[in-house]
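Every protein chain except one is present and positioned as in the full complex.
We call the chains A and B, going by the order they appear; numbering starts again at 1 in every chain.
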(Lines give C-alpha, C1' and ligand atoms only; values in the text may rest on other atoms or scores of the structure.)
Protein backbone atom coordinates (compact mmCIF):
# COMPACT_ATOMS: atom_id res chain seq x y z
CA UNK A 1 0.00 0.00 0.00
CA UNK A 2 1.22 3.49 -0.81
CA UNK A 3 0.15 6.79 0.59
CA UNK A 4 0.44 9.82 -1.65
CA UNK A 5 0.35 13.25 -0.09
CA UNK A 6 -0.53 15.76 -2.78
CA UNK A 7 -0.21 19.52 -2.47
CA UNK A 8 -2.22 21.70 -4.81
CA UNK A 9 -1.36 25.40 -4.75
CA UNK A 10 -2.31 28.43 -6.79
CA UNK A 11 0.28 29.51 -9.33
CA UNK A 12 2.30 32.52 -8.24
CA UNK A 13 0.81 34.63 -11.00
CA UNK A 14 -2.74 34.04 -9.78
CA UNK A 15 -4.19 36.29 -7.09
CA UNK A 16 -5.35 34.34 -4.05
CA UNK A 17 -8.18 36.37 -2.47
CA UNK A 18 -8.40 34.03 0.52
CA UNK A 19 -4.69 34.43 1.15
CA UNK A 20 -5.00 38.20 0.97
CA UNK A 21 -7.84 38.13 3.50
CA UNK A 22 -5.90 35.89 5.86
CA UNK A 23 -2.86 38.13 5.57
CA UNK A 24 -5.03 41.10 6.55
CA UNK A 25 -6.36 39.26 9.58
CA UNK A 26 -2.88 38.20 10.65
CA UNK A 27 -1.71 41.79 10.40
CA UNK A 28 -4.60 42.98 12.54
CA UNK A 29 -3.69 40.31 15.09
CA UNK A 30 -0.24 41.85 15.30
CA UNK A 31 1.70 39.47 13.04
CA UNK A 32 3.06 42.40 11.07
CA UNK A 33 6.00 40.36 9.82
CA UNK A 34 3.71 38.42 7.49
CA UNK A 35 4.53 39.37 3.92
CA UNK A 36 2.37 36.97 1.98
CA UNK A 37 -0.10 34.13 2.50
CA UNK A 38 -1.01 31.56 -0.13
CA UNK A 39 -3.66 28.95 0.57
CA UNK A 40 -3.62 25.54 -1.03
CA UNK A 41 -5.02 22.05 -0.60
CA UNK A 42 -3.48 18.91 0.76
CA UNK A 43 -4.93 15.60 -0.36
CA UNK A 44 -4.13 12.18 1.05
CA UNK A 45 -4.66 9.31 -1.36
CA UNK A 46 -4.21 5.65 -0.43
CA UNK A 47 -3.24 3.42 -3.37
CA UNK A 48 -2.96 -0.31 -3.74
CA UNK A 49 -0.22 -0.11 -6.39
CA UNK A 50 2.35 -2.72 -7.26
CA UNK A 51 5.38 -0.51 -6.88
CA UNK A 52 6.39 2.96 -5.88
CA UNK A 53 7.07 3.78 -9.55
CA UNK A 54 3.61 2.71 -10.54
CA UNK A 55 2.07 4.68 -7.67
CA UNK A 56 3.97 7.81 -8.68
CA UNK A 57 2.91 7.42 -12.27
CA UNK A 58 -0.71 7.13 -11.24
CA UNK A 59 -0.55 10.09 -8.91
CA UNK A 60 1.05 12.22 -11.62
CA UNK A 61 -1.76 11.27 -14.00
CA UNK A 62 -4.54 11.94 -11.54
CA UNK A 63 -3.12 15.34 -10.71
CA UNK A 64 -2.94 16.27 -14.37
CA UNK A 65 -6.37 14.91 -15.14
CA UNK A 66 -8.44 15.99 -12.19
CA UNK A 67 -6.86 17.02 -8.93
CA UNK A 68 -5.24 20.24 -10.13
CA UNK A 69 -6.40 22.74 -12.72
CA UNK A 70 -3.34 23.60 -14.81
CA UNK A 71 -4.73 27.02 -15.69
CA UNK A 72 -4.39 28.30 -12.15
CA UNK A 73 -2.81 25.59 -10.03
CA UNK A 74 0.49 23.81 -9.49
CA UNK A 75 0.86 20.47 -7.78
CA UNK A 76 3.53 18.48 -6.00
CA UNK A 77 3.38 15.13 -4.23
CA UNK A 78 5.22 12.67 -2.04
CA UNK A 79 4.62 8.94 -2.12
CA UNK A 80 5.48 6.68 0.80
CA UNK A 81 4.96 3.01 1.40
CA UNK A 82 2.60 2.22 4.26
CA UNK A 83 1.64 -1.01 5.93
CA UNK B 1 -35.77 23.38 -31.90
CA UNK B 2 -34.85 20.64 -29.47
CA UNK B 3 -33.10 21.68 -26.29
CA UNK B 4 -31.41 19.45 -23.73
CA UNK B 5 -30.66 20.51 -20.16
CA UNK B 6 -27.99 18.40 -18.51
CA UNK B 7 -28.62 17.30 -14.94
CA UNK B 8 -25.74 16.46 -12.62
CA UNK B 9 -26.12 15.45 -9.01
CA UNK B 10 -26.29 18.89 -7.37
CA UNK B 11 -27.57 20.80 -10.40
CA UNK B 12 -30.26 23.13 -9.16
CA UNK B 13 -31.02 25.61 -11.92
CA UNK B 14 -32.08 22.82 -14.29
CA UNK B 15 -35.78 23.38 -13.62
CA UNK B 16 -35.42 27.11 -14.20
CA UNK B 17 -33.76 26.53 -17.57
CA UNK B 18 -36.45 24.01 -18.51
CA UNK B 19 -39.15 26.46 -17.46
CA UNK B 20 -37.64 29.24 -19.58
CA UNK B 21 -37.38 27.05 -22.67
CA UNK B 22 -40.66 25.19 -22.36
CA UNK B 23 -43.07 27.68 -20.81
CA UNK B 24 -41.66 30.99 -21.99
CA UNK B 25 -39.84 30.23 -25.25
CA UNK B 26 -42.31 27.46 -26.10
CA UNK B 27 -39.74 24.99 -27.48
CA UNK B 28 -39.16 21.34 -26.67
CA UNK B 29 -36.74 20.55 -23.88
CA UNK B 30 -35.50 17.38 -22.24
CA UNK B 31 -33.65 16.91 -18.96
CA UNK B 32 -30.65 14.66 -19.62
CA UNK B 33 -29.12 12.74 -16.72
CA UNK B 34 -25.33 12.99 -16.40
CA UNK B 35 -24.86 9.30 -17.17
CA UNK B 36 -26.15 9.60 -20.73
CA UNK B 37 -23.54 10.34 -23.35
CA UNK B 38 -25.59 10.46 -26.54
CA UNK B 39 -26.89 13.96 -27.16
CA UNK B 40 -27.26 13.60 -30.95
CA UNK B 41 -31.02 14.16 -30.75
CA UNK B 42 -30.67 17.75 -29.60
CA UNK B 43 -29.95 21.03 -31.37
CA UNK B 44 -28.87 22.97 -28.32
CA UNK B 45 -27.54 21.99 -24.93
CA UNK B 46 -27.82 23.98 -21.74
CA UNK B 47 -25.48 23.23 -18.84
CA UNK B 48 -27.44 24.73 -15.96
CA UNK B 49 -26.30 26.38 -12.76
CA UNK B 50 -26.02 24.75 -9.38
CA UNK B 51 -23.46 22.95 -7.32
CA UNK B 52 -22.67 19.84 -9.34
CA UNK B 53 -21.08 17.30 -7.01
CA UNK B 54 -21.33 19.85 -4.22
CA UNK B 55 -18.65 21.98 -5.90
CA UNK B 56 -16.20 19.66 -4.18
CA UNK B 57 -12.53 19.72 -5.26
CA UNK B 58 -13.12 22.69 -7.61
CA UNK B 59 -16.34 24.05 -9.04
CA UNK B 60 -17.26 22.05 -12.10
CA UNK B 61 -14.21 19.76 -11.89
CA UNK B 62 -16.03 16.53 -11.08
CA UNK B 63 -18.90 17.14 -13.48
CA UNK B 64 -16.39 17.76 -16.26
CA UNK B 65 -15.54 14.06 -16.21
CA UNK B 66 -19.08 12.67 -16.39
CA UNK B 67 -20.33 10.76 -19.46
CA UNK B 68 -22.72 13.47 -20.59
CA UNK B 69 -19.76 15.76 -21.21
CA UNK B 70 -18.63 13.48 -24.04
CA UNK B 71 -21.94 14.22 -25.69
CA UNK B 72 -21.49 17.93 -25.05
CA UNK B 73 -18.03 17.87 -26.60
CA UNK B 74 -19.36 16.10 -29.70
CA UNK B 75 -22.23 18.54 -30.01
CA UNK B 76 -19.83 21.46 -29.77
CA UNK B 77 -17.61 19.98 -32.47
CA UNK B 78 -20.62 19.55 -34.76
CA UNK B 79 -21.47 23.22 -34.40
CA UNK B 80 -24.53 22.76 -32.23
CA UNK B 81 -25.22 25.45 -29.65
CA UNK B 82 -23.90 24.88 -26.14
CA UNK B 83 -24.47 27.33 -23.31
CA UNK B 84 -23.04 26.95 -19.82
CA UNK B 85 -24.66 29.14 -17.19
CA UNK B 86 -22.89 29.78 -13.88
CA UNK B 87 -21.87 26.27 -12.75
CA UNK B 88 -22.30 25.26 -16.40
CA UNK B 89 -19.71 27.89 -17.35
CA UNK B 90 -17.37 26.52 -14.69
CA UNK B 91 -17.82 23.00 -16.14
CA UNK B 92 -17.05 24.24 -19.67
CA UNK B 93 -13.82 25.79 -18.35
CA UNK B 94 -12.87 22.57 -16.59
CA UNK B 95 -13.45 20.53 -19.76
CA UNK B 96 -11.37 22.96 -21.79
CA UNK B 97 -14.23 23.79 -24.17
CA UNK B 98 -13.64 27.38 -23.12
CA UNK B 99 -10.30 28.87 -22.01
CA UNK B 100 -9.50 30.12 -18.50
CA UNK B 101 -10.45 29.17 -14.96
CA UNK B 102 -12.69 30.35 -12.16
CA UNK B 103 -11.64 31.63 -8.74
CA UNK B 104 -13.55 32.64 -5.64
CA UNK B 105 -15.10 36.11 -5.75
CA UNK B 106 -12.53 38.69 -4.68
CA UNK B 107 -14.72 39.75 -1.72
CA UNK B 108 -15.01 36.07 -0.67
CA UNK B 109 -18.78 36.24 -0.35
CA UNK B 110 -21.56 34.69 -2.34
CA UNK B 111 -23.24 37.42 -4.38
CA UNK B 112 -26.81 37.44 -5.60
CA UNK B 113 -27.93 40.60 -7.39
CA UNK B 114 -29.08 41.95 -10.75
CA UNK B 115 -26.05 43.66 -12.29
CA UNK B 116 -25.97 45.54 -15.58
CA UNK B 117 -24.09 43.85 -18.42
CA UNK B 118 -22.88 45.27 -21.69
CA UNK B 119 -23.32 43.15 -24.81
CA UNK B 120 -19.84 43.29 -26.32
CA UNK B 121 -20.44 41.20 -29.40
CA UNK B 122 -23.83 40.72 -31.00
CA UNK B 123 -22.54 38.65 -33.89
CA UNK B 124 -23.06 35.31 -32.21
CA UNK B 125 -25.96 32.86 -32.26
CA UNK B 126 -26.68 33.83 -28.65
CA UNK B 127 -26.73 37.59 -28.98
CA UNK B 128 -27.88 38.44 -32.47
CA UNK B 129 -31.10 40.05 -31.22
CA UNK B 130 -29.23 42.42 -28.90
CA UNK B 131 -27.59 45.60 -30.07
CA UNK B 132 -23.84 45.86 -29.71
CA UNK B 133 -23.14 47.86 -26.57
CA UNK B 134 -26.70 47.27 -25.28
CA UNK B 135 -26.98 47.43 -21.51
CA UNK B 136 -29.02 44.57 -20.08
CA UNK B 137 -29.88 43.37 -16.60
CA UNK B 138 -29.33 39.71 -15.84
CA UNK B 139 -29.18 38.23 -12.32
CA UNK B 140 -26.09 36.63 -10.89
CA UNK B 141 -25.79 34.21 -7.97
CA UNK B 142 -22.39 32.72 -7.34
CA UNK B 143 -19.43 32.30 -5.01
CA UNK B 144 -16.90 31.60 -7.74
CA UNK B 145 -17.38 33.86 -10.70
CA UNK B 146 -13.99 35.54 -10.63
CA UNK B 147 -12.93 34.62 -14.17
CA UNK B 148 -9.20 34.34 -14.79
CA UNK B 149 -6.97 33.71 -17.77
CA UNK B 150 -3.39 34.63 -18.54
CA UNK B 151 -2.38 37.68 -20.59
CA UNK B 152 -1.88 35.73 -23.79
CA UNK B 153 -5.30 34.15 -23.59
CA UNK B 154 -6.92 37.46 -22.74
CA UNK B 155 -5.32 39.11 -25.76
CA UNK B 156 -6.59 36.29 -27.90
CA UNK B 157 -10.11 36.54 -26.48
CA UNK B 158 -10.12 40.22 -27.31
CA UNK B 159 -8.67 39.78 -30.76
CA UNK B 160 -11.24 37.15 -31.69
CA UNK B 161 -14.10 39.10 -30.10
CA UNK B 162 -14.81 36.18 -27.81
CA UNK B 163 -15.75 38.38 -24.88
CA UNK B 164 -19.54 38.47 -25.17
CA UNK B 165 -20.66 40.13 -21.94
CA UNK B 166 -18.91 42.47 -19.52
CA UNK B 167 -20.14 43.89 -16.23
CA UNK B 168 -21.01 47.48 -17.02
CA UNK B 169 -21.24 48.81 -13.48
CA UNK B 170 -19.58 47.45 -10.39
CA UNK B 171 -17.70 44.22 -11.08
CA UNK B 172 -19.40 41.83 -8.62
CA UNK B 173 -16.63 39.23 -8.42
CA UNK B 174 -13.29 40.68 -9.50
CA UNK B 175 -13.17 38.92 -12.88
CA UNK B 176 -10.35 39.87 -15.20
CA UNK B 177 -11.27 42.66 -17.60
CA UNK B 178 -14.82 42.69 -16.13
CA UNK B 179 -15.64 39.55 -18.07
CA UNK B 180 -19.11 38.10 -17.47
CA UNK B 181 -19.32 35.74 -20.45
CA UNK B 182 -17.12 34.39 -23.23
CA UNK B 183 -17.54 32.12 -26.24
CA UNK B 184 -15.26 29.81 -28.16
CA UNK B 185 -13.67 30.78 -31.46
CA UNK B 186 -16.47 29.12 -33.43
CA UNK B 187 -19.06 31.19 -31.54
CA UNK B 188 -21.21 28.14 -30.79
CA UNK B 189 -20.17 27.55 -27.17
CA UNK B 190 -21.02 30.27 -24.66
CA UNK B 191 -20.18 30.38 -20.96
CA UNK B 192 -21.59 33.08 -18.71
CA UNK B 193 -21.90 33.67 -14.98
CA UNK B 194 -25.21 35.61 -15.16
CA UNK B 195 -28.43 33.61 -15.40
CA UNK B 196 -30.49 34.53 -18.48
CA UNK B 197 -33.14 31.96 -17.49
CA UNK B 198 -33.85 34.10 -14.40
CA UNK B 199 -34.67 37.12 -16.52
CA UNK B 200 -37.49 35.98 -18.80
CA UNK B 201 -40.53 37.76 -17.27
CA UNK B 202 -40.85 41.31 -15.97
CA UNK B 203 -42.04 40.17 -12.57
CA UNK B 204 -38.74 38.33 -12.09
CA UNK B 205 -37.05 41.74 -12.02
CA UNK B 206 -35.92 41.74 -15.66
CA UNK B 207 -36.86 40.08 -18.93
CA UNK B 208 -33.60 40.96 -20.68
CA UNK B 209 -32.47 37.34 -20.76
CA UNK B 210 -35.24 36.32 -23.11
CA UNK B 211 -33.48 37.70 -26.18
CA UNK B 212 -30.62 35.28 -25.60
CA UNK B 213 -32.97 32.36 -26.09
CA UNK B 214 -34.89 33.94 -28.95
CA UNK B 215 -31.54 34.70 -30.61
CA UNK B 216 -30.65 31.02 -30.44
CA UNK B 217 -34.00 30.12 -31.94
CA UNK B 218 -33.66 32.66 -34.74
CA UNK B 219 -30.15 31.46 -35.53
CA UNK B 220 -31.30 27.88 -35.71
CA UNK B 221 -34.29 28.66 -37.93
CA UNK B 222 -32.16 30.72 -40.32
CA UNK B 223 -29.42 28.14 -40.57
CA UNK B 224 -31.24 24.87 -40.30
CA UNK B 225 -34.65 25.77 -41.69
CA UNK B 226 -37.03 24.05 -39.32
CA UNK B 227 -37.93 24.99 -35.79
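Heads up, the rule we're going with is that a contact is a pair of C-beta atoms (placed from the backbone, for glycine too) under 8 Å apart; a residue touches a chain by one contact, two chains touch by 3 or more.
Going forward, contacts and distances are computed from a predicted model.
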Listed names "ABC transporter ATP-binding protein", "Multisubunit sodium/proton antiporter, MrpB subunit", "Phosphoribosylformylglycinamidine synthase subunit PurL" or "Oxidoreductase", with the criterion being the UniProt name of the chain not displayed: "Phosphoribosylformylglycinamidine synthase subunit PurL"
Result, missing-chain neighbours among shown chains, is B
In the whole complex, not just what's shown, which of B:71, B:125 or B:139 touches the removed chain? B:139
In the full complex, chain B touches the hidden chain through residues 9-10, 12-13, 15-16, 19-20, 49-51, 53-56, 109-113, 139, 141, 143, 195, 197-198, 200, 203-205
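The definition used in the following text is that only the chains that are shown with their structure count from here on.
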Touching chain A in the complex, chain B uses residues 57-58, 61-62, 65, 93-94, 99-101, 103-108, 146, 148-150, 174
In the complex of these two chains, what residues of chain A are touching chain B? 13-15, 17-18, 21, 65-67, 69, 71-72
